[in-house]
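With one protein chain withheld, the remaining protein chains of the complex are depicted in position.
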Amino acid sequence: MTTVAATAHTTPAHHDDRSFIRKYIFSTDHKIIGIQFLFVSLFFLLIGGLLAMQMRWQLAYPGQPMPGGGILPESMAPGGVILPEYYIQLVTMHGTFMVFFAIMPLLVGVYANFLIPLKIGTHDMAFPRINMWSFWAFFAAGLVMLSSLFVPDGAARAGWTMYAPLSARHDYSGASIGQELWSVSIILVGLSSILGSLNYITTIINNRAPGMTWFRMPLSVWSLFITAILGLLALPVLSGAAIMLLFDQIIGTHFFDPAAGGQALLWQHLFWFFGHPEVYILILPAMGMVSDIVANGSRKPIFGYHSMVFAIIAIAFLGWIVWGHHMFMSGMNPTLGSSFMVSTLVIAVPSAVKVFNWMGTMWRGNIQFHVPMLNAVAFVAMFAIGGLSGIYMAATPVDMFIHDTYFIVAHLHYVLFGGSLFALFGAIVYWYPKMFGRMMSERWGKVHFWLTFVLYNCVFFPMHILGMGGMMRRLYDPSQYTFLQPYQPMNVFISISAFLLFATQVIFFVNFWWSLKKGKPAPQNPWNDNGLEWSLPSPAPHGNWEKVPTVYRGPYEFSSPQAAEDFLPQYTKLPTDREPVRAPVAGH
Amino acid sequence: MTHAAATVDQMLPPYPAERGLDVYNKKLGMWVFLASEVMFFAALIGTYVILRFGATGEWAKPGIVLNIKITAFNTFLLICSSVSMVKAYAAIQDGDPKKMRFWLLMTILGGAAFVGIQVYEYIHLVQHGFVPSGVREGSELAELVAKGTLPAATMGLYGSTFYTMTGFHGFHVTCGVISMAYLYFTKALPGKYTKQDYGGIETVGLYWHFVDLVWIILFTIVYLI
Amino acid sequence: MRKLGAVAATGVVLALGLAAWTRQPPPPAQGGTISGKVKFTGAKPVMPKIDMTEEPKCKAKYTAAPPTDEAVIVNANGTLADVFVYVKSGLPASYTAPAPAGPVTLDQDGCRYHPHVLGILVGQALAIKNSDGILHNIKAKAKANRPFNISQPTVMTSSKTFDKPEVMVALECNVHGWMHAWLGVLPHPFFGVSGADGSFTLKGLPPGTYTIEAWHEKYGAQTATVTVAGSETKTADFNFAGK
Partner (left out) sequence: MHWWLPLKGSTFAGEVDGLFLAITIITGIAFVLVEVGLIWFIVKYRQRPGQKAFYTHGNNRAEVIWTTIPAVTMVALGLISNHYWVKIKGRHSVPANAYPIAIHAKQFEWQVTYPGADGQLGTPDDFTVRNQLHVPVGRPVVVHLSSEDVIHSFFVPVFRVKQDAVPGMEINAWFQATVPGTYELGCAELCGLGHYRMRAQVVVHSQEDYDAWMKQAAQEASQ
C-alpha cells in the first residue's frame, strides 16, 4: 500500500489534509477503495493461480513429488507428493478464490468503485462509509478464506459449489474447521457485495451529472449497474444458504442432510439460484468495459448502443431463470430440465447480439492496437468460443455426456479467463493512468498479451478434447481409469502450458509494480477517450471535480464529423449544444 | 449512515445534479437494501416451504411445541411499535420534535421488549427440549415424540427452520433497536431533526416496517399453520 | 458448607500429592497377571469371501486361499481370535501409566489391516503404514477423540495420536469397503488381544479388584471381576456363543 501512497496523489488538485490512515486505509474515497480492492484481489488472483499450478502438477505427473512441494506440511503433501485430500482442497480453493476473491472483486469491487462516480460525474459514492465497510468486509472474508488452508484438517474440500451433504457433514468430507471457515467467509463476501451493490445502484440512479441521461451512460456503467442489481438480489440468497450450511456444520441443524430429513438438492437450488446470476456478475462488467475499449480502439461509435443496453438487461433478466441448467443430471424433474434448457438457449441470443455489435463496431473502423484494445479483441474472440461451447451443455442430451467433465472446465475457463480476465488485463492498463498517474509499459504489455493469448489457448482448448473423451472433473489421478490413460500426454501438454502461462503473468505483475513508480507520467487523456473521467488530471484527485462537468452527448462520439479530431468528449460543449434541463433537487 | 451522508455534504459543494428519482439518497439506499433483504428472507422462507412440503410424513405441530400465546402477544407488541413509528414520523413531519422523541422512544422500547420476550421464549423452548437439531434426548418433548404425539421424522427440520428464521428476524429487530437508539441519542435528543430534515427517521422507519412485515409472515407460517 | 468442601478438597489433594511423592513406582515386571482364553461355542460362522479383483496388487498376495471377511475368526482349537480384553475399572486413582515405548503400527497390507484389532495408550503414536502402494484412506470414526479421515495414495506412513480413552474406535477404508479395524484407546497398558490360540495376558497389574471386559466386534462385550494380589497370576476365561 505504501507504493500507492507514494504515487496516487503526486499532483493533488486541491488541498487534502486527511491523515494517512483516513486517506489510504480507512478511506471513504471511491478511488482509493477501488485501488484497495485492486491490490487485494490481484493478490488473491496470484494465490488462485498458485493453487492451480499445484493441481496441474498432480494431473501431469500424478504421485510424483512436486518441485518445492517439500515446504508444504505433512497433511498436504508429504515429501512434496500431493495427497488426494489436499488435491480436492486445491480444487475447491482455486475455484473459490478465483470466483469470489479475484474475478468478482476485480470487476465489481475495483471498477464499479473506480469508474461509476468518475464516469457519471459525481464526487463520490452515495454512501462512502458503507463503501469502506464493503471493502473491509471483503478483506476480512479473504483473510478468513486464506487462513482456512492452514487450520487442522485443512480447507474446505467439496468443490467451490460446496455441494451438500458432502460439505454439510464433517464425517463425509474429512474437513472440519476449514469447511466452517468457508461458510463464514462466504457470508462476509455476501455482506460486502450487498453493501457495495446498494451503493452503486443508489449512486447511478441519483447522482448522475447534469445531462448524463440513462442513454448517455457508457456501457461500462450500464453493465455495472445491472451487475449491481444482480449482486444485490443474488448474494443474499447465497448468504442465506451459507448460513444454513454453517448451522448444519456447527449447531446440528439438518437443512441439507437427507439422513435426518433434509434435502440435498435444496443446496443446489439455492446455490445456483445465486450462482447463475453470479456467472453474469462475472462477465457483464467485462462486457461493458470491453465495449468502452473496443469503441475507443476502433475510433468509432459503439455499434447499436441501444441493443447493447437491452442485451445487458435481457441477459440479466434471463439469468434468473436458467439456474437449473447446472442441475440437468441432478435428479431434478426432467420436465423442469426442458424449460431450463429453452431459457438457457435463449440467453445465448443477447450474448450473440453483443458479439456481433462489437464486430460491427470494428467494421470500417480505424483500429489502433494499444494494449487495452488487444486484450479487448481477445475478449471478443475468446468469449465467442466460451459462449459457443456453452450451447453444447445447454442441450440436455449432450450435457448428459459432457456434464462434470473437462468440457465444462474448458467452457468456464474460456468465459472466465478468456473472457473476464482478458477484459481485466485491458481495463487495468486502460484506467491505470487515471488511478496512479502513470502509464504501464506498452511494450511489455504487448509481450504479456501475446504470450498469454497463445499459452492460454494451449492450456484450455485441449480440455475440450479431454472432456469429449469423458475425463471427469476434480479427479486427483485420471490415469486410474484405463480409458483416460491415453490422454495423459495431453494432460502433460496442458500442464506445461499452464506453468508457462503462470510464468508469463510475472511480466504483468512486474509491469504493474514497476510502472507505479517508474512508468511514464500519464497525460490527462492518454487514449483520446470521451468519458468524463478523462476531464480530470491523472491521477484523479480526491473529490474528483470542484464542480461536476455537464454532459452534452453520448460516450462514443468517435470520428464525429462535428469534431476536428477523431473524438468528441462528453463534456465538451459545442456551439450547437444546449444546456441540459435540470430537474429540481429532490427532498432534503 | 446519517453520519456518512453528512461527511459527504461537508466534503462536497452542493450542486444541482440531474436526479434520477425524486427520492433522496438515504431513502433510495434503504429501499435498495430492503430489496436485498427480501431476497434473504425469501431464501430462508423458501427453504422452509420446500422442506415442509417436501418432507415425508407429518409436519411438527406448532401448537404443542411452541407457546403461541406469548408469541401472539409479542406480535401485537411489534405491530404496536410499527404504529408508534408512524406516529413519530407524523410528529416530526408536523414539526413536533418532542412528540417525535416520545414515539421514537416507545418504538425502541417496543422493539427491545420484543427481543426480550423472544430470548425468554428461546430459553423456555430449549428447556422443554426443542433445539435447532430437533428434540433433545431425555426432555419433555422427547417423551411426546416417543408417544407419537409429535412426528419424529420432521422435528429436526422444524427445529432447523424455526430457529434460523426467527433467529435472523430477531437479529434484524435487534439491529433496528440499536440503530433507533443511536439515532435517538445522537440526533433526536440533541434536536437535530426538524420539519425540514427528518431523513433518518423516515429511513429507519422503512426498515422497521419491513422487519414488522417479515414477522407477520413468519408468525403466520411458523406458528399458526 | 462450601468452606468445608474446599478444606476437604485441599486435604485430599495434599494427601494424594503426598502419596504420589512417597510411593515408589512398582517395576512393571512385578505385579499381578491376568490371563485367560476366549472360548467359542456354537456353530462356526462362514465368513464371506472378499473379491479383490479390482485390486490386482492385493489379490496377488493371497495365493493359497482367497481372502475372507475378518469379522469372526474362530481358531482351530475352538477359541475366538481378535477379542480385545482390557481392564475397564478398578485401577487405583493414583495410577499413572508408564510412558509409551514407541509407536503402535497398523499396517495396510493386502488390502487388510494388520492387526485387525489393536490397543493403544492415550498419547501413544499410531503409525499407519500403507504397504500396498495403492490408495487407502483411513477414517477413524471416533466419538471421544477427534475423528479423522486421511488418505495414503502410495507407500507411506502417517502418524496419529489419541487424547482420550475410547473403546473402541472404528477404523475403516472407504476405498475398500471390506477393510475394518478396531482400536482401543486406554489410559493404561493393561489390555490385550486374543491371538491364534485364543489366549490373552494382562501383565504387571497393581494389587486390586478389577473389572475386565472382553469386547468382540460381532458378539459384543462381556465382563469379569478379578482380584489380584502381589505377583500372582489369575485366570479369567470368557465364552462367546455363536448365533
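A few points about this structure:
As written, the chains take the letters A, B and C, and residue 1 is the first residue of each chain.
In this text, contacts are C-beta pairs under 8 Å (C-beta built on N, C-alpha and C of every residue); 3 or more make two chains touch, one makes a residue touch a chain.
All values derive from a computational prediction rather than experimental measurement.
Across the whole complex, the hidden chain's contacts among the shown chains comprise A, C.
Shown as candidates are A:Y487, A:W534 or A:Y571; the residue that touches the absent chain is A:Y487. Contact with the undisplayed chain is limited, among A:Q368, A:N528 or A:T572, to A:Q368. Only one of C:V74, C:L135, C:M156 or C:V226 touches the absent chain when the whole complex is considered: C:L135. Only one of the listed residues, A:F26, A:Y61 or A:Y172, touches the absent chain: A:Y172. Residue positions on chain A in contact with the hidden chain: 83-85, 88, 91, 157-159, 163, 165-166, 172-174, 258-259, 262-265, 298-307, 329-331, 333-335, 337-338, 341-342, 345-346, 348-349, 352-353, 355-357, 359-360, 362-369, 377, 380-381, 384-385, 388-389, 391-392, 394-398, 400-401, 403-405, 465, 468-470, 472-478, 480-483, 486-487, 489-490, 556, 558-561, 566, in rising order.
In the full complex, chain C makes contact with the omitted chain through residues 46, 48-49, 51, 53-54, 135, 137, 149, 151, 174-175, 177.
Just so we're on the same page, only the chains that are shown with their structure count from here on.
Shared contact partners of chain A and chain B are absent; no chain touches both. Chain A and chain B have centres, each the mean of its CA atoms, that are 34 Å apart. Within chain A, not a single residue touches two or more of the remaining chains.
In the complex of the two chains, the chain A residues touching chain C come out as 63, 74-75, 78-79, 81, 83-85, 153, 170-171, 173-174, 476-477. For chain B in complex with chain A, the touching residues are 1, 3-5, 7-8, 11-25, 27-29, 32-33, 35-37, 39-40, 42-44, 46-47, 50-51, 54-56, 131-134, 153-154, 156-157, 159-161, 163-164, 168, 196-199. Chain contact summary for the complex, chain C toward chain A: residues 135, 137, 139, 141, 147-154, 156, 158.
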